[in-house]
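Heads up: the structure comes next, in structure tokens.
Note that one protein chain is taken out, while the other chains of the complex remain in position.
Note that the chains are named A and B in the order they appear, and that numbering of residues resets to 1 at the start of each chain.
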Amino acid sequence: MSAVERHRNILDFTLASLMRRKGKNSALIVVYTLVVFVLASALFFTQAIRREAGLVLTDAPELVVQRLVAGRHDLIPTAYLEKIRDIRGVTGARSRLWGYYYDATVGANYTLEVPLEAPPPEGSVIVGEGLARTSGAAVDSLMPFRTTRGEITTFAVSKILPSDSSLVSADLVLLSEKDFREMFGVDRAHATDLAVTVRNKKEIPVIARKIAEALPDTRTISRDEILRTYDAVFSWRGGIMLALLAGAVLAFVIFAWDRAAGLSAEERKEIGILKAIGWETSDVLLMKFWEGVAVSLTAFLLGIVAAYVHVFFASAGLFEPVLKGWSVLYPRFRLVPFIDFPQVAALFFLTVVPYTVATVIPSWRAATVDPDAVMRG
Amino acid sequence: MTPFLPRRSTLYLTFVALSLLVLAGLFMNGARRVAASGPRLAEERRQVRAYGLTDLVLFTDARYTRHPSMADRNAPFQDYPQALEHFPSGSLMPPPPHVRFHERR
Partner (left out) sequence: MIDLQDIQKTFNKGRPNEYVAVRRVSLKVEPQLVTVLKGPSGSGKTTLLSLLGCMTRPTSGRIFLDGREITSLPERFLTEIRRRTYGFIFQQFNLVKGITVLENVMLPAYPTGERRAVLRDRAMELLELFSMAHKAPSKVEWLSGGESQRVAIARALINDPGYVIADEPTAHLDTALSREFMEIVATLKGRGKTIVMASHDPIVCSEGLVDRIVEVRDGSLVSDGPHR
């Protein structure tokens, strides 16, 4: 006589009763598992990207200064660098040269950029892994580009960036300053934007304001804002989660509610029988509790294991069509499995608790009837 | 005598225990991969620093999806007015907080 045996006996009966409606209950578990799978996949995926963005972009420029002309981003005079360097707290300011190039033969957009440090020698480029994969470029092969004057210039590929770092550099073409300026016809007095370093992080807002005052035709973007961008992209209301889930979850809630809450006449009669043969109200509720747990815990466990495999072993392959959009060039990366355990716990409580409660509550009334009702079939 | 199936609760609890074991194994694999990701993250950081990068390569279809943090309020209109929204990724992704009015400090 033990409490454990009581639970196990009642669980035995619960499982036997679930097996009676095998088709229906399996369908329920399959759909439930699918919902957990999609939810957990989205959770794992977004969390991993957020964490990686947060860790990696901490080395982005502390301030980026861009010039706006008539509401459009425009080339910025490099003469602004001096004015910025004069502001107290600024330790350095450098011009950034970058832009986009549409490769008509591949049909993909590349990001062309002049590295701040150690640019490749003139006449050569370093390319990202995704770009090399998509365009078929290899080390020592020649890549043709059309310049602004309509001429074709070619650069020798000197290096392909490691695929490990695809998440930050998949579509990059790194080239020398001279090549960049010649190709896009940007004179030496201008740059795409300016990267500013400051002495003290706390002063960033102050310095940004001072820059805006000194250079009224510019706007600044702080590193903090860059980091927050990725928090926003992958927060729960950041579209991705919502787009994937809203419909599915709502449909499932209705479905599960109907399944769990609707106590059929047969089930009601059965509860009466159990009471009549000596089950207490609490035994009946315990049985219903186990019924809810058996379904939802199974779905949770299967769903979360499948989601982990999907996101961290199969690179979230099922999300790819959604995330890819019309991109031709898509980075191929294996996410670092940063897992937010409180989020997993939250998912557990969101999947197991409501379903179990929805199973137990409706049987409450049926379980408190006088057992003599069964005496008259 | 009649053959008895293994007890159902035993089967179920075994299933739960096994799943938990698999899950623990996966999380351990995750922890190992996180621990081993040092060189990769270091390389990514090196690239961010050396090349002056500001964004992840997630969506390469439009400039405001390739560099969302560099987007400004006018970016989507720079293509043409109907550009709201012709890229699926653009509809998945909200504008960065510093461009949104209500979240600006």
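Following the convention adopted for this analysis, a contact is a pair of C-beta atoms (placed from the backbone, for glycine too) under 8 Å apart; a residue touches a chain by one contact, two chains touch by 3 or more.
These numbers come from a predicted model, not from an experiment.
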Which residue of A:17, A:141, A:158 or A:315 touches the chain not shown here: A:17
Per the touch definition above, residue among A:59, A:270 or A:340 touching the missing chain: A:270
Interface with the unshown chain - residue positions in chain A: 1-6, 8-10, 12-13, 16-17, 19-20, 270, 273-283, 370-372, 374-377
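As a convention for this text, only the chains that are shown with their structure count from here on.
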List of chain B residues in touch with chain A within their complex: 7-9, 11-13, 15-16, 19-20, 22-23, 26-27, 29-30, 33-34, 37, 39-41, 43-45, 47-61, 63, 65-70, 72, 74-75, 78, 87-94, 96-98
List of chain A residues in touch with chain B within their complex: 8-9, 11-12, 15-16, 19, 49, 52-53, 55-61, 64, 66, 68, 71-73, 94, 96, 98, 100, 108-109, 111, 113, 115-118, 128, 130, 161-162, 164-172, 174, 195, 219, 221-222, 225-226, 228-230, 232-233, 237-240, 243, 294, 297-298, 301-302, 304-305, 308-309, 312, 322-331, 336-339
